[in-house]
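One structure is given here, and the rest of the page talks about it.
All protein chains but one are shown in place.
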Amino acid sequence: MTDLKKAKAYKSEVKPIWCPGCGDFSVLSALTKAFAFLELAQQDLAVISGIGCSSRIPAYLSSYGFHGIHGRALAIAAGLKLARPELTVVAAGGDGDGFSIGGNHFLHACRRNLDMTYIVMDNEVYGMTKGQASPTTHPDWTASKLTPHGTGVRPFQPAAIALASGASFIARAFSGDPNGMTKLIIDAIKHPGFSFIHALSPCPTFRPEQKQWKNQVQKYEHEPTDDPVIAATRLYSDDGMSTGLIFQSKYPAWHRTDVEQASITQFEEEFLV
Amino acid sequence: MTDLKKAKAYKSEVKPIWCPGCGDFSVLSALTKAFAFLELAQQDLAVISGIGCSSRIPAYLSSYGFHGIHGRALAIAAGLKLARPELTVVAAGGDGDGFSIGGNHFLHACRRNLDMTYIVMDNEVYGMTKGQASPTTHPDWTASKLTPHGTGVRPFQPAAIALASGASFIARAFSGDPNGMTKLIIDAIKHPGFSFIHALSPCPTFRPEQKQWKNQVQKYEHEPTDDPVIAATRLYSDDGMSTGLIFQSKYPAWHRTDVEQASITQFEEEFLV
Amino acid sequence: MSVQNCTHSIAITGSGGSGAITVGNMLLQQAAKNGLYGIMRRSVGPQIRGGESAALLRLSAQPVACPDDRFDLLVAFDWNNADRFALEIPLDSKSLIITDPGSGSIPDVIRQSGATVIEIPLHSMASEISGGRINMVGLGLITSLLNLSAETAVDAITSTLVKKGKEAVEASVNCFFAGFNYQTDLKLSCPTLVVQQKTARWNISGNEAAALGALQGGVRFVAAYPITPASEVLEWLSPRLEKIGGTLLQAEDELASINMVVGASFGGVTSLTATSGPGLSLMSEGIGLAVASEIPLVVINVTRGGPSTGIPTKSEQSDLNIAIYGMHGDAPHLVVAPQSISDCVDTTRWAVQLAETLQTPAIVLSDQFLGQSRSITSVPESPGLPKTRVIAKAVTDSSYQRYAITDSGVSPMAIPGIAGCGYTADGLEHKASGQPSSIATDHHDQLDKRQHKLSSFDFGENWADSHGAGSVAIITWGSTTAAALEAAQRLQQMGQPVKVISIRLLAPAQVIKMENELAGITQLLVVEQSHSQQFYHYLRAHYTLPVNVSVYAKPGPLPITPGVICNALQQMVGEAS
Partner (left out) sequence: MSVQNCTHSIAITGSGGSGAITVGNMLLQQAAKNGLYGIMRRSVGPQIRGGESAALLRLSAQPVACPDDRFDLLVAFDWNNADRFALEIPLDSKSLIITDPGSGSIPDVIRQSGATVIEIPLHSMASEISGGRINMVGLGLITSLLNLSAETAVDAITSTLVKKGKEAVEASVNCFFAGFNYQTDLKLSCPTLVVQQKTARWNISGNEAAALGALQGGVRFVAAYPITPASEVLEWLSPRLEKIGGTLLQAEDELASINMVVGASFGGVTSLTATSGPGLSLMSEGIGLAVASEIPLVVINVTRGGPSTGIPTKSEQSDLNIAIYGMHGDAPHLVVAPQSISDCVDTTRWAVQLAETLQTPAIVLSDQFLGQSRSITSVPESPGLPKTRVIAKAVTDSSYQRYAITDSGVSPMAIPGIAGCGYTADGLEHKASGQPSSIATDHHDQLDKRQHKLSSFDFGENWADSHGAGSVAIITWGSTTAAALEAAQRLQQMGQPVKVISIRLLAPAQVIKMENELAGITQLLVVEQSHSQQFYHYLRAHYTLPVNVSVYAKPGPLPITPGVICNALQQMVGEAS
């Protein structure tokens, strides 16, 4: 689909710290392919992340980047986008970063609908801190010492939450299908509002059973909808493993209100008695 | 419904700081009536809040209470319930406290499904800090100096978010219908899991237009459902002003796993070489 | 005439809806029109609407920046909850109390003061006028007592009430004159403030002043979460920022606001947030990120009573510790403190410019007293052009190093949009390029760099203000400065010369400059509004103090006034001699 050489130009010279087989490699390459396809200038592109294995992604790109603090990728990205609306801003990170510590910003970013893209690399685990349960972890996963009998808590449903929070573009991608992911990233960046990609991205180190994901994932059987009722109905009956664009609507993106201009001197005069 | 004298015993001698006409008075009295109906012993009851006008409620009750910090009512309540499962724990507060700064705990409390009740007194405004927009404020409300053209952001949908987060009991109440509210609080406390009551509670001081709510609110036309798809469908087509029990399911409440008992001395021996 | 002899301290109190605050505001405005200076605090109960409230003014012919030790006049519209504010209105036998005979008996706590009580039928005077309100009767009384012109009062009434309609204005004016013409033999101990020269005046609060300073400094992006007593900074900024092409966003919480500010500043836009203690606590991780990733930003912290939720509506200087030491790791950054309401303009502007120049966060430590009091001040001089940060130039090779080690410690910062300089800002320790590293030499280099850029910078004369000379000195900071200065003036008049040093730049410490300031000082009085002597411990930690040091540290909510400082100083000097 895209010129691989062009895509490579979006990669930096820093060698990823990721384990062999980590799904995040595919996300990185899908990102660069999408950037190349869209012919975005590196200097007008910023990728913002939190902390986690997946959040290391900005350093592997030649664009501008911010490797922030745990859970705050969306806040940093929002500030940047508000201050510099002309930039293409992509936030990226893990399921722990985005849905556990960062859950509140996720809610409010979906509502606020700034024109930016958020990619969560979901491996249903905290990779960076060596394998604890994340919000998307199934309740019966017992491999973490912190939850030796499983969490006993029903998993966080990223797409359903995004929908309920008012996100205007919701898609699910799989790192085992890099072309599908590239296409979704392209559409997400083009979408004029907040676009959320739930990217299934296995962690072979702490969740070796996720190697089976490639057999479980399937393309979403429906056309995308702009009706939240339909989208909700589908999401609540979905197993969370189908990929594609789920929901896209024309909610207005947040923008600055245009007002009459004034000068600081005028403001100063307001204080005069 | 309940003996008013009995209900009064649940009130403390502290005089509320609320403005005349504040909806929170009714919530306070519905709470005490529910406690009286359920014949809960004051000492086995704890009401936990954050910061805001509504969050002042624990001090007005004769039970145990915690007036915590802004946004953390649910976390304090969860800790208490985990440590003392036999207590009746009610968390209460405002829309700013619960959905803005406290949004993340709301998500995770819904998922975690501890057996406690959360009542959010929604007045679509920050009362305590003198009238800024909250997450539930409509986008075109321009009376706050911080958002002089309105927020431009679609309102937070408490019930829909609760559903997507996996709450097992979701109801909406109105302070103008104190009996209806009392009944819902009773059911919520009886519900064996996390019960959420979205309590519409007007702020006549900063949102005088909410005096109209009494004309807009209506009883929910459906029977409660335990099917999230049906609940979602209804919620997405609802105007947010209908009261009653919306959703109740039998999701298992979180509880401690029973394991073989051991002693600290045994643990110490593990270190021996 | 000495300062304390030529000021009027006036308290106007009343419960919900009595309009005490309105009277105070009008009086302040009138005073300005009459060529006076003044300051007005408000004291309100915990209720949002209703509840007791008090306007606490001090008017003077000279600039005045702190409350006096006592009040000359208390006008009480009623006595509800008098115990809650009694401590805030110290009265004595020279004071006057005006009250309505119908308001019930004067509470003991007030009566004990020995002040002269005059009962005036305010209520009945007001009720004789259709739509009349007693607070306007009170305004009339006070205006005549102070020998202020009725004309300026009518102006003030009209401009305040014009939006309520002509009738409201008329009723109020009539009430005003009822009070103004009321015949008493009441006399204030010093009835007339003698105006030297009528110059242009500003009526401004510290929160507004800080907001203005921020704009002057170049701030064009603000993300914040409302909190008492900082919200007025945001309320003033929001509509104005957008008129100069900027943006203010109300964020979902303080974690979001500080990180949004980090993101915006990374994008090259000068950015700020404002908060108070609880919010500052939540911001500390984000501020630490800005330190490590070298992102300039400003946090205005309007301190309230602590710890925890504390006393949101009252002042204290107890956020000094967290402002200086509140980040994990070795996190050098800037902390500055305005010394008066009008200094909020200059110090905030300075903070913005320092942050931009040094690519690091700056905390502006204001407090509730400065932030929410209104002051009549001389119009400040126009500031120069804002300083800007050192920006990287576009390159075509891979030579750009975001965190390059430079002589000044400041490295040119690339901003998205600049070609060839793409880099990843990082809170992980890093090499000069920005690439993460846990190697000792990289860590040391970057720690050195971040400290060096602050320690080697010449902060000039602004680091502190120093007044007077001699071997006895008061050292203080922030909002207690005005009381210290007035105390020194009084002591001078009593023949005790006192030097006053007030630190504006609290971090980084200016060791050599302080050494010069303290040269020859043998006795030092530390004045601060905190319980645990935070400032004193800070001074000990970073500076060499004279052998004889006394500490006058008192927490809020009551202001520290000149008289108590005089006493503390006299005691110190007495003990030494």
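Think of it as A, B and C in the order they're written, each chain with its own count starting at 1.
By our rule, a residue touches a chain if its C-beta (ideal position, glycine included) is under 8 Å from a C-beta of that chain, and two chains touch if they have at least 3 such contacts.
Bear in mind that the values here come from a model prediction, so they are computed numbers and not experimental data.
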**Fill in**
Going by the whole complex, the chain not shown touches A, B, C
**Message:** One chain is left out of this view; which of A:Gly23, A:Pro58, A:Gly71 or A:Pro202 touches it in the full complex?
**Reply:** A:Gly71
**Asked** Of the residues listed, B:Cys53, B:Ala75, B:Ala167 or B:Ala199, which one is in contact with the missing chain?
**Response** B:Ala75
**Asked** Which of these, C:Ala76, C:Ala331 or C:Val500, touches the one chain of the complex that we don't see?
**Response** C:Ala331
**Complete:** Given C:Lys314, C:Arg389 or C:Lys453, the residue that touches the chain left out of view is C:Lys314
**Given A:Pro58, A:Gly103 or A:Gly166, the one touching the chain that is not displayed** = A:Gly103
**Fill in**
Touch rule applied to subunit B and the missing chain gives residues 12-14, 41-46, 48, 58-59, 61-69, 71-72, 75-84, 87, 104-105, 107-108, 256-257, 259-264, 267-268, 271-273
**Prompt:** Given the full complex, what residues of subunit C touch the hidden partner chain?
**Reply:** 46, 83-84, 87-88, 255, 277-278, 280-282, 284-285, 288-289, 291-293, 303, 305-314, 316, 318-319, 321-322, 324-332, 426-429, 436, 438-441, 443-444, 447-448, 451, 530-532, 534, 537-538, 540-542, 555-558
**Fill in**
Residues on subunit A facing the left-out chain by the touch rule are 17-20, 51, 53, 67, 69-71, 100-101, 103, 126-130, 132-133, 135, 145-148, 151, 205
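Throughout what follows, only the chains that are shown with their structure count from here on.
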**Complete:** Between the Cα centroids of subunit A and subunit C the separation in whole angstrom comes to 42
**Fill in**
Between subunit B and subunit C, the Cα-mean centres are separated in Å by 37
**Request:** Please set out, as single numbers or ranges, the residues of subunit B touching at least two other chains.
**Result:** 100-101, 103, 135
**Fill in**
Contacts with two or more other chains occur in subunit C at residues 239, 252-253
